[in-house]
Structures are given as structure tokens and as C-alpha cells.
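Structure in C-alpha cells, see below.
One protein chain omitted, others in place.
So, chain A:
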Amino acid sequence: MTSDDDLIQALSRNLQAVAPPARIDHIWLGWLVLSAAFVVGVIHLMGPVRDSSLDQLLSGGRFTFETVLGITAFIAGSLAAFRSAVPGGLSRWLARIAVGLLLAWIGFYLFGLYSPALEPSMAGKRDRCVWETFVYAAPPMLVAIGLIRRYCPLQPFRTAMAAGIVAGMLPALYMQLACMYVPAHILSFHILPGLLVGPAAVGVAWVWQFAVARRSQ
């Protein structure tokens, strides 16, 4: 008997049944809906919200395109993050599309530094939007990591980073409608803290992994 056979015998002996988790796409969809509802709800609750944003959104101009691009980037990015929790679940094209859309979304604001989509204005200014973005992203980020850990991410820190970035994108995206429209402000007070949720998520995943390893010792 070879060492492979020994190992196979050991692995299959007293094999326990395992309950396959729910489809990852269903879990993602549930997370997306609840997280979006939470972030939109808490931003409205804490107020203020820019009055003119709905009209601006419906105007069909560059601002509308920017917003739709952000939403699409969030959807693709969050789907990619969740699918990366299952071996072989994330296709290369989805990963590339998600990264491309995120970069395009940020690129629009960089371009907006020279040519803003809307006339820059202080309307809707929130005093603590930079902290709000970070804090409101925390619950969706923690829930995402908790859900993803039930699967089998082969690269857990990369998956956590992706989950953190998309969780951070959510309030950053909605601040586009709620807070003042000035591209430099959006980049430094909404998008940057949103992106920083990614490394924070890696920290959470690391602590979680460390705690689990210690408990199992």
C-alpha cells in the first residue's frame, strides 16, 4: 500500500456527511439587497441628503452614466468577491470586468477633476461623510466575511480584500447622491475611505483566522 493509499484510507475512514452550503450566487444576492437597504437607510436616517440628486440622476447626462457605472461596478465586484469564495467559482472574465469597471468608475472622478459631470456645489454637505463611509461599510463587510468563510476561499486574504472594497463602495456610491458633488471631495472623502475598507477587511480576516487557529490548538 502506498502512502497515497494510506492517506486516502485515513481521510475516508469514519467520513462525516457534510451539508453543502447554499448556492453562492443566492447568498451574494441576499447580501447585496440587505446591505444596500442598510446603507441607503442609515444614510437617510443620519441625513442630510442632497435634494437635487434625484433630478440630476434622471437628467440622463454624464452624472447618470457615472452613477450607473458605479452600480454596475459594485454588482460585478461583489459577485466576483463572493464567487471567489468557491474553488473554481470565479471566472477570469468576471474578475477582469469587475476590476475594469471599478477602475473606470474611479477614472470618471479623476477626469471630473478637470471636467466635472455636474456643476460642483456644496449642496447636501455632510460634516462627517469621510467617517460615515467607513463606518457604514463595516457591517456589510463583516457580514460578507462571515458568509464567505463558510465556503472555501483558496486565497482568503484576496477574497477578504475584494469583499472589503465592494462593501466600501456601497456607501461611497450612495454618498454620490446624498453628499455634495465635488469630484476632489468625492475622491478623497468617499472613494478613498471606501477603498480603505479593503485592507481593513484583510485585517479582520487575519484576526478571525488567527482566533480560529488558536481555538483549535
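Here is the rule we use: a contact is a pair of C-beta atoms (placed from the backbone, for glycine too) under 8 Å apart; a residue touches a chain by one contact, two chains touch by 3 or more; residues count from 1.
In the analysis below, contacts and distances are computed from a predicted model.
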So one subunit is absent here. Using its UniProt record, which name fits best from "Sulfur carrier protein CysO", "Cytochrome C oxidase assembly protein", "Succinate dehydrogenase subunit C" or "Sigma-70 family RNA polymerase sigma factor"? "Sigma-70 family RNA polymerase sigma factor"
Quick one: which of A:M122, A:C152 or A:V212 touches the chain that's been left out? A:C152
Missing-chain contact, candidates A:A19, A:L45 or A:A213, resolves to A:A19
Residue numbers in chain A that touch the chain omitted from display: 3-5, 7-9, 11-21, 23-24, 85-89, 92, 151-152, 154-155
